[in-house]
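What follows is a single structure, and I will ask about it in a moment.
Apart from one protein chain that is not included, each protein chain of the complex appears where it belongs.
Take a look at subunit A:
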C-alpha cells in the first residue's frame, strides 16, 4: 500500500479515536476525573445497535438513534449514581478513579452475563464500494467515517464556543465555585457533559464496529485506552487537543504497522507518546495554567 492509502487509513481509525477521546477530555476538563468507564460506553453502544438491528430488526437510523440516546442516558446515569455523591462529599480524586474502574468492570461483566463472552458479529450496514484518489483507493466506509467525525467535531466545537451551555461548560471546568456564583447549576452542566461525551462514543461504536465487525464485552477497553492516550497526547481537557491527538495516534499507528512491523506498532506509538509528554508534559495543546497575581 502506498503512503497516501496508509494516511487515509490512519485518518479513518484516528477519527474514531478522536470521537472517543473527546468524551475523556471533556469529562476530565470539567471534573478532573479520568472516566475509565467511558470505554465501556463504546461497547454498550455497539451492543445497542446490534440488538436493534439483529434482534429487533429496526432500520439503521432507528438503531443509531436508540443507541445514541441509550448511551447518553447511560453516561448520565453513571455520573448520577457513581460519581456525584463522591464529588459532593469532596472525596479524594483517587476514590473517583477507583469507582470509574469499578463501573468499567461492572459493565463488562454485565454485558458478559447478558450476551455471553463470545463475540457477536456486527451486521454489515454500511454502503460498499470505493473511489479512487490518485494511487489510493478509499472505501465508502472510510468516507462515511471521516465525514461523520468531521460533522460531529465541528458541531461540538460550535456548541462549546458559541452556545450558553458550552460557555457554562468552559466556566465550570475552569472554576466551579465561581460558576455557581454566576447562577450556573454545576451538576446540570456536568450531566450534560457526560451525555454529550457518551453520545459521541455511541457514534464511534457504530463506526468502529463497521470496520471491525465483532462486538464483545471487552471491545471498549483497548479502544478506550487508545482514545485516552490520544486525549493525553493532545492535552487532556482540551477539545481541539482530543481531536488532534486522535488523528495523530491513528496515523502513527497505521504508518508503524504498514512500514515497520505490526508487532511493534503499539510500542512505537506509545514511545511517541512518552517522547511528546517528556517535551510537552501537558500534551500538544494542553496548558499549564498559571495564575496571575
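The definition used in the following text is that a contact is a pair of C-beta atoms (placed from the backbone, for glycine too) under 8 Å apart; a residue touches a chain by one contact, two chains touch by 3 or more; residues count from 1.
What we mean here is this: contacts and distances are computed from a predicted model.
Set against the options "Ion-translocating oxidoreductase complex subunit D", "Fe-S cluster assembly protein SufB", "ABC transmembrane type-1 domain-containing protein" or "ABC transporter ATP-binding protein", the UniProt name belonging to the omitted chain is "ABC transporter ATP-binding protein". Touch with the chain omitted from the figure is made, among A:178, A:225, A:260 or A:275, by A:178. Set against the missing chain, the residues A:32, A:80 or A:167 yield one that touches it, A:167. Residue positions on subunit A in contact with the hidden chain: 164, 167-168, 170-171, 174-175, 177-186, 289, 292-293, in rising order.
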